[in-house]
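Up next, subunit A:
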Amino acid sequence: MSGETYGDRGNKDRSITNPAGMGTAMPVKPGGHAHPAPGGPFLIGEAMTGGYGKGADILHGCTIAVERGEIAVIVGPNGAGKSTAMKAVFGMLDLRSGSVRLDGEDITALSPQDRVKRGMGFVPQVRNIFPSMTVEENLEMGAFIRKDDFRQTMEQVYTLFPILRDKRKQAAGELSGGQRQQVAVGRALMTRPKVLMLDEPTAGVSPIVMDELFDRILEVARTGIPILMVEQNARQALEIADKGYVLVQGGNAFTGTGKELLADPDVRRSFLGG
Partner candidate 1 sequence: MTRTIGLFALVAALILGTGFLQSWNSALIILNMGLVSAIMALGVNLQWGLAGLFNVGVMGFVAVGGLAVVLVSMAPVPEAWDAGGPRVIGAILFGIAVVVAAVLAWKKLGTGVRGWAVAAITLVGFFLYRALLDPAVDAIEAVNPAATGYLGGLGLPVLLAWPVGGVMAAGVAWAIGKTALGLRSDYLAIATLGIAEIIIAVLKNEDWLARGVKNVIGLPRPVPYEIDLQADPGFVETAGSLGLDATTASTLAVKLGYSLLFTAVLVVLLILAQLALKSPWGRMMRAIRDNETAAEAMGKDVTRRHLQIFVLGCALCGMAGAMMTTLDGQLTPGTYQPLRYTFLVWVMVIVGGSGNNLGAVLGGFLIWFLWVQVEPMGQFAMNLITSGMSEGSAVKAHLQDSVQHMRLLTMGVILLLVLRFAPRGLLPEK
Partner candidate 2 sequence: DEAKIGVILGFTGPIESLTPSMAGSAELALAEINESGNFLENVTLVPVRADSTCIDSAAATAAAERLVTTDGVVAIMGADCSGVTGAVLSNVAVPNGVPMISPSATSPALSAAEDNGLFFRTSPSDARQGEVLAGILGERGISSVAVTYTNNDYGKGFADAFEAAFKDAGGEITLAAPHEDGKADYSAEVGALASAGGDALVVLGYSDQGGKGMIQASLDTGAFDTFALGDGMYSDALLADLGSDIDGSFGSVPWAEGEGAEKFKAVAEAAGVNSESSYTRESYDAAALIALAMAKGGEPSSAAVAANILDVANAPGEPILPGELGKALEVLKAGGDIDYVGATNVELIGPGEAAGTYRYYEIKDGAFETVSFK
């Protein structure tokens, strides 16, 4: 792995290196072009194969998709490559093969920035806020690519997550876990995305906060934005899902509607904890 080759030998000297905020993504290089590919679902990552840097492949021909007006949920064991698949759809890692299509265009060669411009919003699983920036600045950064007046969108986000309005001058890093997740989702909404991708938005939050977050996500979905979501709280997520994917070792193990998967005894036993 690349991290090994140029490793730091355990050095953590604060006078010479800044440990904060370093990225891990190996994104698609800027400069690629999209080309038309009509038909198919609204957003689809098809037969994706690839991994991080020079390491072994994590994804093996994995396909995930979401249609307009739907919620699609991805579940699966840890390390199955769910987050990796999401990142791949967003161009945060270079695919060896497979393609990503959005709204009738093949965007496989586009860099993440260009995908944002085409209306994709993504809330990663970890490190999904700018901790030292205020809540408001976090939202502004969400609107970075927008040239128009985004105050109205910000109002909408504040209406959706009222607590954020109270805390808008506070550094996001000082918020509690649940509030951070709201900031993260709010930031993604600021782009006014055509499709929203959420990677475990409820991870590590207490059951109470989780309920609240699910309610909000449903609300967003009701505004007509298709949602592609990874969830560990699989049973709860599949309840509200139109479509469900079970990913195992980088490939699709089961696919169906949320209800179907919940009803499948194999899936229940192996992935949903019985």
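Here is how the candidates were picked: all candidates are chains of the complex that A comes from, given by their letters.
Everything below uses one rule, namely that a residue touches a chain if its C-beta (ideal position, glycine included) is under 8 Å from a C-beta of that chain, and two chains touch if they have at least 3 such contacts; residues count from 1.
Every value quoted in this text rests on a predicted model; they were computed, and no experiment measured them.
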Contact partner of subunit A within the complex, picked from 1 or 2: candidate 1
Within their complex, subunit A touches candidate 1 through residues 5-6, 8-16
